[in-house]
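Can you keep this structure in mind? I'll have questions shortly.
== chain A ==
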Amino acid sequence: MNNLQIKNLHVEVEGKEILKGISFEVASGQVHAVMGPNGSGKSTLAYALMGHPLYQITNHKSQITIGNKKIISLSTEERARAGLYLAMQSPIAIPGVSVMQLLRTAYQQIHSSPKKSEEKQAIQNPVLARRWQANGMGLSEFTSLVKKYAHTLRLDESFLGRSIHDGFSGGEKKKVEMLGCLVLAPKFAIFDEIDTGLDVDALRVVGKGIDFLRKRNVGVIVITHYNRILRYVTPDVVHVLVDGKIVQSGSKELAKKIEKEGYAKYL
Partner candidate 1 sequence: MKSLIIHETKKEKESLEYILKKNSQLTLVLVVSKAIDADIHVVVRLTGRGASVNVIGLVIGRGDNKITIHTEQIHEAPETTSNLLVKAVLFDEAEFAYGGIIRIEKNAQKSDAYQKNENLLLSGDAHVRSDPALEILTNDVRCTHGSTTGKLNEDQLWYLASRGIARSVAAQLLVDGFFESAIAKISDTISKEKIRRILWETM
Partner candidate 2 sequence: MQNTYKYNFRKPENYVFKSKIGLDQGVVENISARKNELPWMRQFRLRALRQFYRKPLPEWGGDLNPINFDNIFYYISPTDKKVSRWEDLPEEIRDTYDRIGIPEAEKKFLSGVSAQYESEVVYKSINAALQKKGVVFLDMDSGLREYPQIVKQYFGSVIPPGDNKFAALNSSVWSGGSFVYVPVGVHVDLPLQAYFRINAANMGQFERTLIIAEEGSFIHYVEGCTAPMYTTDSLHSAVVEIIVKKGARVRYTTIQNWSNNVYNLVTKRARVEEEGVMEWVDGNLGSKLTMKYPSVYLLGRKARGEILSIAYAGAGQHQDVGAKAVHLAPETTSRIISKSISRGGGRTSYRGLVQVYPGATKSKSKVVCDALLLDEASRSDTYPTMKIDEQDVTIEHEATVSKIGDEQLFYLQSRGIGKTQAESMIVNGFIEPIVKELPLEYAVELNRLIQLQMEGSVG
């Protein structure tokens, strides 16, 4: 059983405790929604799961596991290789590094372990790049795969050659984050407020993407503020996060209730 287990997670940011003991379990193929008011710690959860250095785990009883593998002490890149993916709300631009280049490098780093010297050459030597391969896939095969996913996301091919997130609109950034998730094939994916700032068409596309992940047996955590995404994706479990604690968990009905009543009763 390859579940993502979060146990008693306590997280501090600059000395202040933000998450005060979060516990829940996501099975493969399940979609969990995490909702809550501003300041409840939603983004902290996303970044702490991914091991961002600013988010300190203070309690030695806290644990995060994927199946049997304990990942709470792993570095960020090790967690990605263990099968975790974080689609960010406001990803940073990296001028000079194209979307395709990043995906190619990440895929290789995650799915195969090339020798160190080949590593370097494959990245900047255009000739050797043609010899790139990972997981049994050659470069042209990989490129086709990426283009296919871009197409389903209604993301123009031209984005693949552009510097990642450099001058992209909010919607374009979120689509590229989703693209990364589809291409890199993680076991568990966290979406940090993917619905914020998206128009109806983009939301629909993203919703389809999450459903696709579900069918591929990827476990998904959707962190949402406005709950709009939940109109396009039906969650299996809904958690309400208030002031760093999960105050209630339930089915999709809980989401509808929150939509009507808000968070007042938890505050």
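If you want to know what made the cut, all candidates are chains of the complex that A comes from, given by their letters.
Observations on the model:
We take it that a residue touches a chain if its C-beta (ideal position, glycine included) is under 8 Å from a C-beta of that chain, and two chains touch if they have at least 3 such contacts; residues count from 1.
Owing to the predicted nature of the structure, the values given are computational and were not obtained by experimental measurement.
Among the candidates 1 or 2, the one that touches chain A within this complex is 1.
Looking at the complex, you find that chain A touches candidate 1 at residues 50, 52-53, 75-77, 80-81, 85-86, 88, 91-92, 94-97, 101-102, 105-106, 109-110, 119-120, 123-126, 163, 180, 184.
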